[in-house]
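Here's the structure we're looking at; comments come further down.
A single protein chain has been removed from this complex, and every other one stays in its place.
Just so it is clear, A, B, C and D label the chains in written order, and each chain counts residues from 1 on its own.
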Amino acid sequence: MKLAKPIILLASIGIAIALPHFFYPIFLMKILCFALFAAAFNLLLGYTGLLSFGHAAFFGGAGYCAGYFMRDMGVGPAIGITIAVLFAAALGALIGGLAIRRQGIYFSMITLALAQMFYFVCVQVPASGGEDGFQGIPRGDLFGLINLQNDLNLYYLVLCLTVAGFLFIKRIISSPFGQILKAIKENEPRAISLGYNVNRFKFLVFILSAALAGLAGSTQALVLGFETLTDAHWTMSGLVILMTLVGGVGTMLGPFLGALVIVLLEHRVGEIGSFLSQVTGVAWFNSLGESVTIVTGLIFVFCVMAFRRGLVGLFIKQK
Amino acid sequence: MSSKALEVDALQSWYGESHILHGLRFSVADGEVVTLLGRNGAGRSTILKTILGLTSKRAGSIKVYGTETIDMATYQIARLGIGFCPEERGIFSSLTTEENLLLPPKIASGGMGLDEIYEMFPNLYERRNSPGTRLSGGEQQMLAMARILRTGARLLLLDEITEGLAPVIVQKLGEVVSKLRDKGFTIILVEQNFRFAAQLADRHYVVEGGLIVEVVERAELGTKAQLLNGYLGV
Amino acid sequence: MEIFGLSTSALLSQLLLGLVNGSFYAVLSLGLAIIFGLLNVINFSHGAMFMLGAIVTWMAGQYFEINYWAMLLLAPFIVGLLGIVIERLFLRRLYQLDHLYGLLLTFGLTLFIEGVLRSIYGASGLAYSTPELLSGATDLGFMVLPNYRAWAVFSSLTVCFVTWYVIEKTSIGSYLRAGTENPKLVQAFGVNFPLMTTLTYGFGVALAAFSGVLAAPIIQISPLMGSNLIITVFAVVVIGGMGSIMGSILTGLGLGLVEGLTKVFYPQASSTVVFAIMVIVLLFRPAGLFGREK
Amino acid sequence: ADQPPLKIGFITDMSGLYADIDGQGGLEAIKMAVADFGGTVLGRKIEIVSADHQNKADIAASKTREWIDQNGVNVIIGGTNSGTALATAKVAAEKKRIYINNGAGTSALTNEQCSPYTIHYTYDTIAMANGSAKGLLDKGYKNWFFLTADYAFGYALEKDASNVVLANGGKVLGDVKHPLNASDFSSYLLQAQSSKAQVLGLANAGGDTINSVKAANEFGITKTMKLAGLLVFISDVHAIGIKNAQGLLATTAWYWDQNDQTRKFAGRFMEKMKRMPGMVQAGDYSSTMTYLNAVKAAGTDDSDKVMEQLRKTKINDMFTKNGYIRKDGTMVHDMYLYEVKSPAEVKSPWDYYKLVSSLSGEKAFAIPPDSKCALLNK
Partner (left out) sequence: MEETILKTIGLGKSFLGFSAVTDVNLSVSRGSIHALIGPNGAGKTTCFNLLTKFLEPTQGQILFNGIDVTHERPAQIARRGVVRSFQISAVFPHLTVLENVRIALQRELNTEFFFWKSGASLNALNGRALELLHEVGLESFANELAANLAYGRKRALEIATTLAMEPELMLLDEPTQGMGHEDVERVTDLIQRVAKGRTILMVEHNMKVVSSIADRITVLQRGAILVEGNYQEVSNNPLVVEAYMGSHGGDSL
C-alpha cells in the first residue's frame, strides 16, 4: 500500500509529459490554466469558506496586464507573467480589502460589484481593445533560451507553472496559516476568541488566491495570444464556481476535474454528440453541437441533483 | 374518542443511516403527565421528534387520540392537537418576540390568551418587540414554552424546558405544569432535572439505548429509588 | 431653469422614464427577494421566467389569438405552474443545503430553458404590439408619455403593494418567514409548509412572468432577454437588504431613477452604476438599505 | 480515389445573439454551395466541419488552430462577431490558411489587421456607413444624431458614418453612447429628439437596434426623425415587426427579392430553414462557391496559389455582379439602400424592403485615406 502513492505520482507525471503527443496541446494548456484558476478559487471557497463572485477580475485583469507588457512594452513572458501576478495580487488587495469586512452573501456581492466595476474599466479603456479584444500577444521565448512558439515547449512551461501552482496551494493549506484558515471556516467566533484577527487571515488568503488566479489568467493569455472581455466578465466568475462545484469543493483534485469537464464541454460537445450518434445510432445526438448551452444546463442540473459532492465524490468514498 | 392520548407500539426511528429507536411501546392516557428520563444520548428527544414525524424515517405504530399517524405528514399530526417545545428552542430570529408567540396557528379552542401568557412570563412582555433571538437564553426557553400554550393543543411534548432557567423560574414552571395538568392537558416531559420531574409526573419511563428499560409509577418512586439511581446516576 | 445644463422639463422627463424602468426592477426584485427571503434560494432563473412571461404572451397571441389582457393573468399563472413543477421536482431537495446549490440548479435550468427556446425561435426576437386600448400617448407638458408606460408603472406598483401587504401584514407572511429558518418546526406547529413553499416559489416566479408580460410590447421578446437583467435585479435585492420586501420595492424604484440620471450624464455607465451603488451601500450599511443585521 | 478530402471549416455563433444572422442558416448555405458545386473538387471529396464559437474569441481561435493543425482544414469561413473574427484571422495568417469572413463588421480585418490570407466578403462597417449616409445625404437629410453602442464596433460604425456625413456637407449634431445590450432606450431617444436632428443614425446592432426602433415608435420619434439603421439585417426587421419598422432605412449587400437568381436561392433556402436568408447567409453561399471555383482553376489547394487565383477573378453570381477581391482582402461589391415597406405595401411574408438607391462597390468600400494595411502599397 505504501507504494501506491509514488506509483500513482510517477504515472501521472508520465501521462502529463506524454499527453501533448496524443491530444491537442493548446487545448490541454487551456485545461491546465482553468484547473489552476479553479484551484485558486477553491483556496477561498473550499478552505476558507469565502465565496468570491469576482474572480474573473483577477483572471482577466492579469491576462490584459500580461498582454500589455508583453506586446506593448516588449518584455519577455517571464517578466510579463510576474508583473501580471503582482497586478492581480494588488487588485486582490483592493477588492479583498473592501470585501472581507462583510460576511456571507454580502461578501460575495461586494466582490461581484467591484469586479463589475473593473469590467467596466476594461470596456472603457481604449488599450484593452474593447469588444474586439486585446489581440496579438507575442509568445516570445523564455529567458531568451526556450522558444515558446513551439507548442510543446509552451506546454511544458504551462505544465510546470500549473503544477507549481497546485503544490503551492497544497502547501498553503497544510501550513500553519492554512490551519487557521480551516478554523475560520469552521467557526469564526471561536477563532476570534482564541486570539486570531480573522480579517488579516482572510485578507492574506484573498490576495494569494487573486495572485494565483492571475497566474492562471496571464498564462492563458500567453497561450492563446490574446485576451478578451469574456475573461473579465461575471460569467467567468460564475464559470469558475461551477468548475469547482462540479469537481468537488474543498479538495485538491476537484477543481482540476471540474475544469477538465467544463472545458471539454465547451469545446467538444459537438464531437461528443457525433460520437454518441455513431455509437447509439440516434441521429439526434448529431445536433448536440448547436446546443452547448442546453447540454451544459442539463449537466449542471444533473450534478446538483445527483453528484452533490462533485466528481471527486465518485472516487472518494463517503465518510 | 379514545381515553388514550397517545399509544405507541413497536416504534423504530432513524436519522439517515443511524438507527436510534429500536421498538418502543408505551401509552399515555388523556390527562396524564409522564416523563422520559435517561442519560445524554439515550434517545428521549428522538422519541418526541418521532411522534411528530421529524426524523428521517420511522416505523411501527403511533396513535394520537386514536388516529394512526405513522403515515401522516408532520403538519397533519400536529393538527390532531399536539404542541411541541423542542430541545433547541427554535426561536425565529426574523420574528419579534410577540410574533414568535403568535406564530403557531390555533389548532383547537381552549388555548390561553395572550394576556394570560404575559402574566405568566413578564420577561416576555417586556421584550415583546425585540427580535426573538435577541432574548437571553432563558427568555428564549420561556418563549418556546409559552407559544404552544396559545394553540389549544391538548397533548404537549416538552423537551428539557427547565434547561438554562433560573431556579425561581424553574419553580414557577413547575406550577405552570401542574396547573396544566389540572386543566386536563396531557403532557410528556423530557427532563434532566429529576427533582422537577418527580413532583409532577404520574409515571416515569427510563430510556436507554433507544429502548424503554424501566417504568416507574409515581407510587413506586420510593421503592425504586435505588434502581433509578443506577440508571441515571442521580 | 436649468440644472447641470439640463432644462427642468428634460430632467423631469428623464426622471419619469427612470421611474418606469424602476417599476420593472421593483416587480422583478420583489419576486427575487421573496424567493430568497422566504425559501433561501438564489433564483438565478428569474430572468428566464421573465422571458417566459413575455414569450408565452407572444405564443398565445400567435397560435391561439388570446389577447394581451387575458395574458396579463394567464401568463403568470402558466409560468407560476412551471415554477411549481420546478420546485416540486428539484428545489425541494436542496433546501437543507448551501445556497450555492439552489443557485447552481437554477443556473442550469436557465441555460436549458434559454437554449431550448433559442433553438426554436432563434435569438433575434419576436414582435408583439401594444394593446389597442393603450396605444397612443399623453402630453404631460414637459414630455409625451406613451400611455402604455403609464400603465406599466401603475400596474407594477399595485402588484408590489398588494404583495407587500400579504407578506408583511398577514399571518401567511410570518409562517413563511419562520419557515425559512426552521421549516420542520413550523410544520410541527401544524402548518402545511411544503405546500406553502411550493406556492411561494410559484408566486415569486409568477411575478417575474407578470413583469415579462408588461415588457412584451416595449422590449424585444427573445429567449435571451432575461439573461442580462438578472444580475442587475440581483444587485437591487442586495442593496435593498436581502429578504426585505419593502426594501426591494423601494430600491427597485430608486435604482430606476438613478439609472435614468446616469443615462443623461454618463450614459456608458448606466449599466454599471448599480454596482457602484452596491459597493457604497454595503460598506456603510452592511445589511443593505432596509435589511436587518443578523 | 485515395486523395484526402478538401475540408471547409465553418465557425460562427450557432447559439447566441447573432445565431439568426448566420448560424445554422449559414451552415446550410455552405452545404448548398458544396452540393451545387458537385461535392468534389480536383477529384477530392469536399467535407464541411462546423463549430459554435459562442462569441468567445478564445474558442474561435483555438478551434481554428486545432482544425488546421490536427484536422487539415483547408479554408476557414468565419461568421459574426468582430472579436472572434480578428482572433481567427490572426491564427489563419500565422498558419497560412485562407480565412473568409462573412458577418463580422470590423474594418480592422482589412485595415490594421489585414493579412494576405484574409478575405472580408459580405460587408464591413465602412460599406454600411457609406450606404446609409450617402443615400440619405443625397436626399437632403443633412443633420444627424447618432445612437451608438458603447463598444468598438459601435464606435467604428459611428466614426465611418459621420466621416461620410461631414465629407458630404452634412452636420453631426451629437451622439449618445449606450451600454451594449441595453433594454430601455427611451432616455437616449429623448436626448436624440431634443437635438432636433433630421436623421437618427443607429450605430448599433441586433437586439439594441430592435429595441431602439421599438421605443422610437412608441415615443413618436419616427414622426419627427428619419431612422437610419447602420447595420440592419432582415431578421432584425422581422423581429421588430413591420408595423414598427416601417420607414426604417437599411443598407444591405443582398436582398432575397432582387432578381430571379436571388429568389431562386431564397426559395431553396426557405424550404430548408423555414426563414428567408439574409445577406450573411447569401455571402456564405457565394464565398464558398468562389473559393471552390478558385481551387478548381488553380488546380491546387495551396493557399498562396488559390489566393492569387481569387484576386484575379471577377465574382459574378446570385450574390453580386462584378465583385472582386482587393489587395487588402476586401471583397468589393455594390451595396443597396432599402426602406422598410409600410404594412399596406407588404404582399407576402418576408416582403419587407423597397429599393431606395444603390451604391457602387468602389464608393461603398472606399479605401480609408489613413489605411494602415501594408498590402495596399505592394
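Here is the rule we go by: a residue touches a chain if its C-beta (ideal position, glycine included) is under 8 Å from a C-beta of that chain, and two chains touch if they have at least 3 such contacts.
From a predicted model like this one, the values you see are computed outputs, not experimental measurements.
A.B. asks: Would you list the chains present here that the left-out chain is in contact with?
C.D. replies: By the stated touch criterion, the chain not on view contacts A, B.
A.B. asks: Write down which of A:12, A:150 or A:179 is the residue touching the left-out chain.
C.D. replies: A:179
A.B. asks: Among the options B:153, B:169 or B:216, which residue touches the chain absent from this view?
C.D. replies: Of the candidates B:153, B:169 or B:216, B:169 is in touch with the missing chain.
A.B. asks: Would you indicate which residue among A:9, A:73, A:194 or A:314 is in contact with the undisplayed chain?
C.D. replies: Answer from the full complex: A:194 touches the omitted chain.
A.B. asks: Of A:105, A:204, A:253 or A:272, which residue touches the hidden chain?
C.D. replies: A:204
A.B. asks: On chain B, what residues meet the omitted chain?
C.D. replies: 39-41, 123, 127, 130, 134-139, 141-142, 160, 162-172, 192-196, 232-234
A.B. asks: Where does chain A touch the missing chain, residue by residue?
C.D. replies: 171-172, 174-180, 182-183, 186-187, 189-198, 200-201, 204-205, 208
The rule is short, and it goes like this: only the chains that are shown with their structure count from here on.
A.B. asks: Of the chains present, which has its C-alpha mean closest to the combined C-alpha mean?
C.D. replies: Answer for the innermost chain: C.
A.B. asks: Can you give the whole-Å distance between the Cα centres of chain B and chain C?
C.D. replies: Comparing mean C-alpha positions, chain C is 44 Å from chain B.
A.B. asks: Spell out, as numbers or ranges, the residues of chain D touching 2 or more other chains.
C.D. replies: 15, 150
A.B. asks: Could you say which residues in chain B touch two or more other chains, in rising order?
C.D. replies: In chain B, no residue touches two or more other chains.
A.B. asks: Can you identify all of the chain pairs that touch?
C.D. replies: Chain-chain contacts present: A-C, A-D, B-C, C-D.
A.B. asks: Could you list, by residue number, the parts of chain B that touch chain C in their complex?
C.D. replies: Interface residues on the chain B side: 52, 54, 73-75, 78-79, 82, 84, 86, 90, 92-95, 99-100, 102-105, 107, 131, 148, 151.
A.B. asks: Within their complex, state which residues of chain A touch chain D.
C.D. replies: 24, 26-27, 30, 123, 129-133, 135-136, 220, 224-226, 228-231, 266-267, 270, 289-293
A.B. asks: Per the contact definition, I'd like the list of chain D residues that touch chain A in the complex.
C.D. replies: Chain D residues touching chain A: 14-15, 23-24, 50-52, 54-59, 61-63, 65-66, 69-70, 82-83, 86-87, 90-91, 106, 108, 113, 150-153, 155, 180.
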